[in-house]
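Only one protein chain is missing from this complex, and each of the others stays in its spot.
Per-chain numbering from 1; labels A, B and C assigned in written order.
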Amino acid sequence: MAKYILKRIFYLFLTLFIIATLTFFLMKMLPGTPFSNQNRMSPDQLKIVKAQYGLDQSVFVQYVRYMGGLLQGNLGTSFQFNNEPVTALIGQRLAPSMQIGAQAMILGTVLGILLGAVAAIRKNTWVDTLATFISILGLSIPSFVLAVLLQFYLAYKWHIYPVALWDNFQSSVLPTLALAALPLGNVARFMRTEMVDVMSSDYIELAKAKGNSSWKVVTKHALRNSLIPVVTIIGPMAVSVMTGSMVVENIFSIPGIGEQFVKSITTNDYPTIMGLTIFYSFLLVVIILIVDILYGFIDPRIRLGNGGKE
Amino acid sequence: MADEREKIVQVRNLKQYFNIGKPNEVKAVDDISFDIYKGETFGLVGESGSGKSTTGRSIIRLYDPTDGQILFNGQDISKIKSHGPQMKEFRREMQMIFQDPYASLNPRMKVKDIIAEGLDVHGLVKGEEEREKRVRELLDMVHLNPEHMTRYPYEFSGGQRQRIGIARALAVEPQFVIADEPISALDVSIQAQVVNLMQDIQKEQGLTYMFIAHDLSMVKYISDRIAVMYHGKIVELADSDEIYNHPLHAYTQSLLSAIPVPDPEIEKTRERIDFDHSQPFSDDQSLQEVLPGHFLYCNAETAASFK
Amino acid sequence: MDKILEVKDLHVNFATYNGTVQAIRGVSFDLNAGETLAIVGESGSGKSITVRSILQLLAKNADIAKGSILYHGDDLLQKSEKGMDNIRGNKISMIFQDPMTSLDPTMPIGKQVAEPLLIHNNVSKKDAMARAEEVLRLVGIPNPKARMKDYPHQFSGGQRQRIVIAIAIVDYPEILIADEPTTALDVTVQAEIIDLLKELQQKIGTSIIFITHDLGVVAGIADRVAVMYAGKFVEYGSVNDIFYNPQHPYTWGLLDSMPTLDTSEANRLNSIPGTPPNLLNPPKGDAFAPRNKYAMEIDEEEQPPYFKVSKNHYAATWLLHPNAPKVDPPASIKKRFEKFKQLGGSVK
Partner (left out) sequence: MGVKNNMEQIPNVPKEKFKLIHDENNNEQEKIGTPSLTYLQDVRRRLFSNKVAVVCLTLLSIIVLISLFAPLVAPHNPNAQQVTLSNLPPKLGNLNIPGFNGYQNMGGKMVDAYKQAGASKDTFYLLGTDYLGRDLLSRIIYGTRLSLIVAILATLVDLIIGVPYGIVSGWKGGRTDTIMQRIVEIVSSVPNLIVVILMMIILKPGLGSIVIAIAITGWVTMARLIRAQTFQLKEQEYILAARTLGESSTKIATKHLIPNLSSTIIIQTMFTIPNAIFFEAFLSFIGIGIPAPNASLGTLLSDGQKAFRFLPYQMWAPAIILSIIMIATNLLGDGLRDAFDPQSDD
């Protein structure tokens, strides 16, 4: 197991290295200067600024410097925010993003599991149809549409929650709801398929033959076995929440990373785009790694090896 | 004497390992040697995981053997390239009948095209008319209604599918057919149909069979000679009557003692012989002829005791 | 003898996409205390559905259309779901075919074995585990104390089947239903499991209903045998009746198509031609008639009733009707008749 984790961590860094390299050169391919927005600069000024950011060096030197910086946890310096390091930007903006992200994941997962389990147990009944319909809605309605609708009705019209801005838990409710829809749909759908599978397996039949009531068959045997594979979709879900948060934060004016990312796109703030891309990828590969390791611990078949032949 | 008969297949020190060098390395076939004579049915029995199916697949070159030689009509085919003219020629001479009648036919193809696949590959027929005629002949040979050639596999029962598989293998007129557990997925009443058909065709066309199975009574019935495999090695090889009447290896004895017989009186008196799986082999053992035509995996001392 | 279970005129239908499949078409049998009844038949003959009906462990699209299943005179089909839960795993338990998939992969086996006790008996967890350990030892799991905490994938197929058997017998059931318990196993392991079942039957005095397609296994384990074809019993009787004095042509066909170790290649195997009927539209007459070498006109028109061959031996074939012509059974069957005479039976 330890060897496996070490190997995975090695690949994690390899992946990040490749992503960083690709992002760096992609950004260098961009036409024009990064300062085209600030056209009031004189050529001399421009030269100074360029030197300040190391842009007067050859691309290769810039690359080596950038990668060296990365090794020390330096994601570069923003063009737009008074030389603020990207890491500092992330530091300031991480909390709100994490809060609504985590809330949305937990809400989506818990409701999704319940919905999927109920649908599987009541397979081919109206309960199943309803649950499936809800999960399809969750999957199909883009988070930004949902966000706008929620904002308009729950905040602007009916004043239940604040329209925008970030200050207390209340202001995190609507963005959380908007973001939770997609994971909810995903988990519910996945959970239903898994559970239908499990419910038709031989060991569930044996559990019934032991005299377990239907309720106990579900709680003691079916639920755990269907829940284990759900862990595997946490990674993709994190991605959807992450990307969804870009617009949702924007719509609700939440000072998070997603909002920063969109802002840096519109202002051509390349170092920030690069830094955030690498940061997002880092987050994702770490989440996937944790999930894989976690999966190994939850599932005894993996934890204890295959025990000989299959 | 047995040795004067013509040998069609000679397997020499065949090894088939998987995941070589990795922690999960499997020695599926571990240094086996045997001959198959022209026109005979050679039975290969063993329990699951013994390497019997792997042996068949290595001989027909679905795998690339790790080591050793496979002589087919005197020519070593263990190392010929998988996409060369030599291989193509070889593919006509040796064919296989598979185990699972539900997985061995492509569900998206018509019976006609399934049977004609070999004809098409080797260009054995010219034109649609000749192709159809040949397919009719083949269907007739396996006692299937030629009208069924436009149907899809799912419309047939297990036994019928297995016969379609036989027709496909025989379409290219091979000399040697490996039957990999061809009846183990079939019901008892259907098994005899398939076995009888295989025997009839063998007589008509002078085929040589290698019959792989775990059902010892059926193997005994159909085979001339039998090899018993255990953990990737052949532990005993002899004429089928000899194996059944005078099993020498403890594993063979245990296997034979476990066969249930459809006769309550015999069952009452049957004594199961246990085999100790903990230390099956030792380094000084090898497969040697201890009695005429009777090979046993043992050490020199044991072999000498039979002399 | 004590009749503990009586199945009367059981009919089970399955609603499928293509229509209603009449899987069981009037099955009746009884089971005595301490005996082993084997139900033998080909795949699709309905043997598994018959025994699953007893515990009502059928798929959702199944419908027990008719019949009764009396357990000590109590109709199980009239019981509530809760009432059935009290029977399952307690009075009547079941062993399934595939040991590789029958155990919950995420639960230690000790807990799985102890589960029926915790459901049905008012015992402490500790006592249940102690008993589970004892039973695991009984079924031949070495070092059960340490292995209780292991998960199913850490055991071989044969060992897993032993664990499944341990689950089935942990609460001393009156009836043990074994649904092809050895089909997925190698022949040497099969022999071990069958010996184990016989030994356990001696020890705990349970009755066994044993389902298989292998007549060899039947000969070794059964006291009585029922031969099933196309959703019906075509013949049933004592193990000697069925093996030495078979009367139904299907039983003949089954026995005759198996090579025995003394069948040499010279005497060709006899096969039953054709395939079993589709039970979407079961034939009007005898379902076996189209494959039957001895079929008569009446077979195509009317289903045969059960003719009594001897005490407790019945066969559903018109050949036993007084007006039927005398037919010549296959040679191997005649040999069996000889043996029946030697054993003191009277053959027609």
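Simple rule for what comes next: contacts are C-beta pairs under 8 Å (C-beta built on N, C-alpha and C of every residue); 3 or more make two chains touch, one makes a residue touch a chain.
No experiment lies behind these values; they were computed from the predicted model shown.
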Partner chains on view for the chain not depicted: A, B, C
Selected residue (touches chain absent from view) among B:K52, B:K112 or B:R168: B:R168
Residue touching the undisplayed chain, where the options are A:L114, A:V127, A:V262 or A:I293: A:V262
Of A:V86, A:M242 or A:V291, the residue in touch with the unshown chain: A:M242
On chain B, residues whose C-beta touches the chain left out of the figure: 57, 60, 62, 83, 87-88, 91-92, 94-96, 98-100, 103-109, 114, 117-118, 121-122, 143-145, 148, 150-152, 154-156, 160, 165, 168-169, 172
Contact footprint on chain A, counting only the chain that is left out: 11, 15, 18-19, 23, 26, 29-30, 124, 132, 136-137, 139-142, 144-145, 148-149, 152, 156, 196, 200, 239, 242-243, 246-247, 250-251, 262, 265-266, 268, 273, 277, 280-281, 284-285, 288
Footprint left on chain C by the chain that the document does not show: 17, 59-61, 273-275, 290-302, 305, 307-311, 318, 320-325, 327, 346, 348
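Note that in this section only the chains that are shown with their structure count from here on.
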Chains most often in contact, by C-beta pairs: B-C
Most distant chain from chain B by Cα centroid: A
Mean-CA-position distance for chain C and chain B (Å): 32
Between chain A and chain B, centroid-to-centroid distance (C-alpha), Å: 54
Contacting residues of chain B [partner chain C, same complex]: 47-48, 157, 159-160, 187-193, 195-196, 199, 214-218, 220-222, 244, 254-255, 257-267, 270, 272, 275
Chain C residues within the chain A interface of the complex: 55, 57, 81-82, 85-90, 93-94, 96, 98, 101-107, 115-116, 119-120, 150-151, 153-156, 164, 167
Residue ranges of chain C touching chain B (in the complex, touch as defined): 42-43, 186-188, 190-192, 194-195, 213-220, 239-240, 243-244, 253-255, 257-261, 263-265, 268-273, 275, 339, 343
